[in-house]
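Showing chain A:
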Amino acid sequence: MFEAIAFYLFAFLTIAMFYIAVTTSQALYALSSLAAGMIFISAFFFILGADFLGAIQIVVYSGAVMALYAFGMMFFDTTRDVKEKQGNKAIIIGLSVISAALVVLIVAAPIVGNNIEALYPITEGAGNTQEVGMVLFTKYLVPFEVAAVMLLVAMIAGIVLAGKKMDLSLTLMNEAEIMLMKEEDKKVLS
Partner candidate 1 sequence: MLDHILSILIFFPALAAMLGFVVHKDSMRAYGTAVATIEFALSLWLWFVFDANVSGMQFMEQIALVPTFGINYIVGVDGISLFIIILAAFFTMIGIASLGETKDVKNMIITLLFLQMTMVGVFAALDAMVFYLFWELSLVPMLYIIGAWGGPLRIYASVKFFLYTFAGSLVMLVGMLFMAYFYYQATGEWSFAILDWYRLILPESFQIWLFVAFFFGFAIKVPMFPFHTWLPYAHGQAPTIGSVILAAILLKMGTYAFIRFSLPLFPDASVYFMYPIAILAIIMIIYTAMVAYAQKDIKQVVAYSSVSHMGVIILGTFALNVEGISGSIFLMIAHGVVSGALFLLVGVIYDRRHTKYMSEFGGLASVMPRYATIFGLMLMASVGLPLTINFVGEFLSLLGFYKQSHILTLLAGTAIIVGAIYMLAAYKKMFFGVVTKEENKNLPDVNKRELIALIPLAIITVWLGIYPKPVLGPINTSVESVVGLMHEKAITKEAKSRIPSIGKDIKISRNSVEEAH
Partner candidate 2 sequence: MELFLYTALFSPLVGSLFAALFGASPKTKIAGVVPSIMLGVSLLSSTILLVLVLTTGHTIHVEMMTWMATGNLYIPFGFVVDQVSVTMMMVVTLVSTVVHVYAIGYMDHDKGFNRFFSYLSAFVFSMMILVMSDNFAGLFIGWEGVGLCSWLLIGFWYHKESASWAANEAFIMNRIADLGMLIGIFLIYWNTGTLQYDGAFAAMANLDASTLTWIGIFLFVGAMGKSAQFPLHTWLADAMEGPTPVSALIHAATMVTAGVYLVVRANELYALIPHIGLFIASLGAFVAIFAASMALVNRDIKRVIAYSTLSQLGYMFVAAGLGAYWVALFHLMAHAFFKALLFLGAGNVMHAMDSELDPFKMGGLGKKMKGTMIMMTLASVALAGIYPFAGFFSKDLILEVGFVEHHYIIYTVLLFTAGLTAFYSFRIVALIFHGEERYKLFGFHPHEAYKFMLVAMSPLLVLAIIAGSFKMTYFDMVTYVLPATEYHVHNHLVYWIMTIGTQLFVILSIFYAYKKYTSRDVKVPDGTSAMENSFKYKLLINQYYIPYFYEEYLVKPYRELSEIFWTKIDQKIVDATVDGIANVFYQTGEKTRVMQSGNLSTMLKWMVAGTVALLSLAVVFGLAARHSGEIKIFLSGLGV
């Protein structure tokens, strides 16, 4: 019973939050409600016994990602009212309603595959984090490492893209200008 109440409560909250996040014209509202929605989602994780994920969700999303976005908002100065020209709303609403309806229609039907054997069963008695760690560092070792590479890539990408070096474009300058710049650069260095 508790589970049901919690589910419906958080379901309502997440839906509401995310709805606000995609409809409001205030960027700040959107960001806040997004962050709230993320936190509410972590609640589901806790309900579902995925404590580790719940923690990660809060830390990564509500912490890191939201911080990044907040920084971005400040940078872009989008705290003000954001004006968005809307084209044909009917298309948007139509498409999303249809897709939602269709998926819900099918998903609401019970899944038959209930007799599925768990490949990596949740072991009784062990904590969620432990279990996750176990699987993560055996079976999912390679993806984990690749994910590390991915984060590295993202980091390099972020640094490069946001870096000052991008301000001047060698692509657009002609050769003479580049040479000149190099000369000046050397002077500065020496």
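We take it that a residue touches a chain if its C-beta (ideal position, glycine included) is under 8 Å from a C-beta of that chain, and two chains touch if they have at least 3 such contacts; residues count from 1.
Selection rule, in plain terms: all candidates are chains of the complex that A comes from, given by their letters.
None of these values were measured; they are calculated from a predicted model.
S.K.: Name the candidate, out of 1 or 2, that touches chain A somewhere in the complex.
M.R.: 2
S.K.: Note which residues of chain A are touching candidate 2 in the complex, please.
M.R.: 87, 91-92, 95-96, 98-99, 102-103, 105-106
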